[in-house]
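Note that one protein chain of the assembly has been removed; the remaining protein chains are unaltered in position.
A, B and C label the chains in the order they appear, each numbered from 1.
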Amino acid sequence: MDEASEWVAVSAQPLAPDELAAWATRRDCGAVVTFCGTARTTSTFEHEIIELDYETDVDLAESRIRAVTARARERWPEVRAIAVHHRIGTVLVREPAVVVVVSSPHRREAFEAAQFCIDAVKRTVPMWKREVWQGGSAWSEQSEDVVDVGDLAP
Amino acid sequence: MDEASEWVAVSAQPLAPDELAAWATRRDCGAVVTFCGTARTTSTFEHEIIELDYETDVDLAESRIRAVTARARERWPEVRAIAVHHRIGTVLVREPAVVVVVSSPHRREAFEAAQFCIDAVKRTVPMWKREVWQGGSAWSEQSEDVVDVGDLAP
Amino acid sequence: MSRLLLLGPAREAAGVRSAEIDAASVGEVIALATVRFGKPFAEIVAISRVWVNGVEASPDQGVGPSDEIAVVPPVSGG
Partner (left out) sequence: MSRLLLLGPAREAAGVRSAEIDAASVGEVIALATVRFGKPFAEIVAISRVWVNGVEASPDQGVGPSDEIAVVPPVSGG
């Protein structure tokens, strides 16, 4: 696995899914799967959400994401490139808060690894989300302990 | 389901995955999954592929694709927008030949429906591919009958 | 005259993308096309499905002037 097959970033910059997908596209790959987790209006609150506000420690979050991508490599060795970018700070409705891109020679591995990565990121990366509506805001319902990637069901 | 939740196209135009994903992103959706099937160098032939050449009847292919998206709607009623674009004619290595985009409120349905759509498109849409290398070309190994979407395992 | 649509390897074997054929059934259309386009085409037809207006058809299905008959060779799938 060459160095340039992994791209993890947590930052306040707007995300660029098309740039990540272009980066992940390789001459020997027939499949590129891109997942965008986008801010949406609906929530557990009785308000129409207008933006989300994400908070974390960047170093800690990036190191936890790298544990997820390392695990994905073990499970799907055919996978070529993996990018996981998470935005922090304010994310407007319809903007992506997180993007996962996986490329591989065949599509099954790309789909499986991409879904694994986003599922695992949600459960293993410390990342808190405030939901903001007209006139108020609150933390999203916080109910799950952050676990280690090794604790996830295989 | 509003009219603008479905976008099917078969044409010789270069594909624009980011444009499709932007179109599919809705205020009430938290997930957008994009699959790009890209031309790659490796094949069953002993040559390095430099481009692919796709051939079909556009009307027939589009109508078969619409049968696939209709079936996806039945299986995943939560899904909001589905785009399936297939390019015909010459597709260079690293360029997408087919793009599937699915948006939904939650990510599981988007992943499942996107994977279903591309799997079903490959099996139910009449589409022939020539592999082109330096100094030669041949049809890809053609071994599977084109079946109806209703014949696919549920 | 029904319209015969020749796709992919069938188009290549026949040398044309479509043809007008005057016949009463699917089987007759295919038989006449095989006479017209020769052995390489017959070999492709032998492994192909035949659709009428986008729906798989049997040889004895009747066809008329507004019908489109397509020869659909196998695809690479996968």
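The rule is short, and it goes like this: a contact is a pair of C-beta atoms (placed from the backbone, for glycine too) under 8 Å apart; a residue touches a chain by one contact, two chains touch by 3 or more.
As the structure is a computational prediction, the values presented were derived from the model and not from experiment.
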item	value
Left-out chain, listing which of the shown chains it touches	A
Chain not shown: contacting residue from A:40, A:64 or A:80	A:64
Option from A:26, A:86, A:107 or A:129 whose C-beta touches the chain left out	A:129
Hidden partner chain, residues of chain A it touches	55-57, 60, 63-64, 122-123, 125-129, 139-146, 148
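We take it that only the chains that are shown with their structure count from here on.
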item	value
Most central chain, Cα average position	B
Rounded Å distance, chain A centre to chain C centre (Cα mean)	49
Touching two or more other chains - residues of chain A	none
Junction residues of chain C - those touching two or more other chains	none
